[in-house]
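Only one protein chain is missing from this complex, and each of the others stays in its spot.
So, subunit A:
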Amino acid sequence: DQVFHIVPETLQQVQHLQHLCSTLLLDLWKPQLPEDIRAGEDLHIRVPAPLVQEVKDNLDHHMISYKVLIPDVQELVDQSMSKERSSHRQVPEGYVYTQYHPMEEIYQWMAQIQQSNSELVTQHYLGKTIENRTMYYLQISQPTNKTKKIIWMDCGIHAREWISPAFCQWFVKEILQNYKSDPKISRFLQNLDLYVLPVLNVDGYIYSWEKERLWRKNRSPHMNGTCYGTDLNRNFNSSWGSTGVSYNCSSETFCGSGPESEPETRAVAQFIERKKSDILCYLTIHSYGQYILTPYGFTTEPPSNNEELMLVAEKAAAALRGKYGTSYKVGSTSLILYSTSGSSQDWAHMIGIPFSYTFELRDNGTHGFVLPADQIQPTCEETM
């Protein structure tokens, strides 16, 4: 079935179209009644598939121009139906990557992903959060004899940045769906291992689902439980507490009682410290703002390999823009964003990991943290 868009030009054309609609019993979408068809106004008619050619011939014969507004009505119906179905909570079999998922479902997804891709994926324990929840990362690794370099990516260090864990899940799915068929990805995996931590700040993420959507920090109690949360991305041991932080628990950028005071920070730091000689690249995913950030946040002094860092980042931004035209700004945190200290990106670089980047995903402020789910796909596709 197709939907035609016609703008009748003369009274004669109007009369002819009215006649056509009533004799063929065509489904008028706009206007609702044949008597309301007017010259110069939009006419939308649904034509059943068996009649499409006849109607087209008829219109051509009468010199009535038309456009096909919807080439396949059934396809559109199917698409909108699957959106309806997915409003029920679904688990990995048919996991919906274009929707946001609560932590329970992400835990299930990780287990499922490992199960259905056991030749490539293993799930590992990283540590526990302050509220005693488990932090898991996924290791994507093609078994070979050689030791491979590692790329680490963590998402969800800030609870309200929901697009970030959504991206980590999307990323894993893309790799697993395409590693056999996409030569770039299979070459990638021959030489590199990927370690993905889909949700770093588990407690905070859950809190943003259940209590306060715009929560940022973790959930560690301070001052006898009268104040909660440390900003995990100010808690790392990289010029900790020097700039761009607050020492007050009620602030969103509270840096904690000391570097690595938080169990979540320690879990990540200890792991990366252990593996650092093999880690080539540290990526941490945030939102919003559309930035690719390089070290450092606590000083405008460029890192030793700044040229190379910037070159790679510029290439990434160009590739990203090539997809949907989304523009990302590239540069050091201290110059293009604001001063920070204790960030994971700075710390990773300081302990010797050469490539360390923070990605701030869509958007530019129009929706900010509350990015609609229909932007998950384009955001992830372009970032990929």
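The definition used in the following text is that a residue touches a chain if its C-beta (ideal position, glycine included) is under 8 Å from a C-beta of that chain, and two chains touch if they have at least 3 such contacts; residues count from 1.
As a working rule, contacts and distances are computed from a predicted model.
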Missing subunit (named according to UniProt) among the choices "SAC3/GANP/THP3 conserved domain-containing protein", "Trafficking protein particle complex subunit 6B", "Latexin" or "Chromosome transmission fidelity protein 8": "Latexin"
Contact partner of the left-out chain, one of A:Q12, A:N364 or A:Q377: A:N364
Option touching the unshown chain, where A:L51, A:L176 or A:L337 are the choices: A:L337
If the missing chain were put back, which residues of subunit A would it touch? 99-100, 209, 211-214, 216, 227-229, 231, 246, 250-253, 289, 327, 329-331, 335-338, 364-373, 375
